[in-house]
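I am attaching a structure below and will ask some questions about it afterwards.
With one protein chain withheld, the remaining protein chains of the complex are depicted in position.
Showing chain A:
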């Protein structure tokens, strides 16, 4: 691509020495984008927006936050009551975490539905999963910082997961804690890492976008760009669309910030941490619930591997499996729009994740949706089974057996024919 000619002298002077303007021009004006992207393609840029919001609100929170076991809780209360607009900054940060996961989960399901993980986008997909893992670590450690009851006991239960590993388990947990229980050293290191991790995420996002610009965006048809007619410039067409999406998204986000700031939270976290009393019902934040359900659904021993270790392995496996789906999916067609059978399995997977989330929220011995005799743990086990079966069985088998619908010859053709049978 030819280098742009800059008329502005200052711009030209800078660009000759550090080609930032050429780079922006290259990735925004010249970057050819499929012309048929739907609103499902808005969530990547939205997630990026939320990341920046989290970093900014976080930096201002730190100015008033004290990372010490005796003071953390009250410093957060001070932020809420005394610091000018402290309540606003904290509520933005608190709800921002939920918004981040909403955007990223939609973004991931989008990728799953349209086969965006398939060649040549494997690296792009992998970096995305690394971002998800880093986000989980960040959000988990951030949630510990206000040092309420849920902070403390969530940290205790999750760090104890590592004790499941044979031999190294106990020393590992002691090392994570810096003591013999979750305590001040734990809080301090979590604070340090909670500050660091978002910048690691930022670095991963740069790689993610780099990979994206190398392999280009997928699109609802899953057919690659073939001629210039299939594409339009990112700016102004998609900058304006992303901006519009951001407006709608901000209404949603700020609704929670102003009118239901504790909607996603647990009231128990407004009780200061007490190492001697566990709250009767510990639940993780909503975005961890499906994984928590998988963890708990394993209450049996297999080949002498204890249930506790097996649960932990299953939970990690539920994310690790996402790394290999580019090879588990044997279909030649990317977009599920043209996959009459797989489409339905995708829907089941989607619902399955909500069922897992529900099971993660309830106590294992509760009845599922109040249905007498149907225990939450049993449903959780079935849902876990389907989760893994979807990736390990459905993806390879359906991909081989299914007869996809005919693909459009190009993006342009599908657009001209109208979206319906695209």
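Throughout what follows, contacts are C-beta pairs under 8 Å (C-beta built on N, C-alpha and C of every residue); 3 or more make two chains touch, one makes a residue touch a chain; residues count from 1.
Basically, contacts and distances are computed from a predicted model.
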item: Identity of the absent chain, which is to be given by its UniProt protein name, from "Acetyl-coenzyme A carboxylase carboxyl transferase subunit alpha", "Ubiquinol-cytochrome c reductase iron-sulfur subunit", "Sugar ABC transporter permease" or "ATP-binding cassette domain-containing protein"; value: "Ubiquinol-cytochrome c reductase iron-sulfur subunit"
item: Contact residue for the chain not shown (choose from A:22, A:53 or A:174); value: A:174
item: Per the touch definition above, residue among A:4, A:364 or A:396 touching the missing chain; value: A:364
item: Candidate in contact with the missing chain, chosen from A:90, A:194, A:296 or A:339; value: A:296
item: Omitted-chain contact residue, chosen from A:4, A:306, A:326 or A:396; value: A:306
item: Residue in contact with the excluded chain [from A:138, A:156 or A:318]; value: A:156
item: Residues of chain A (touch criterion as defined above) contacting the omitted chain; value: 153, 156-157, 159-161, 163, 174-183, 185, 189, 275-278, 280-282, 296, 299, 306-308, 311, 363-365
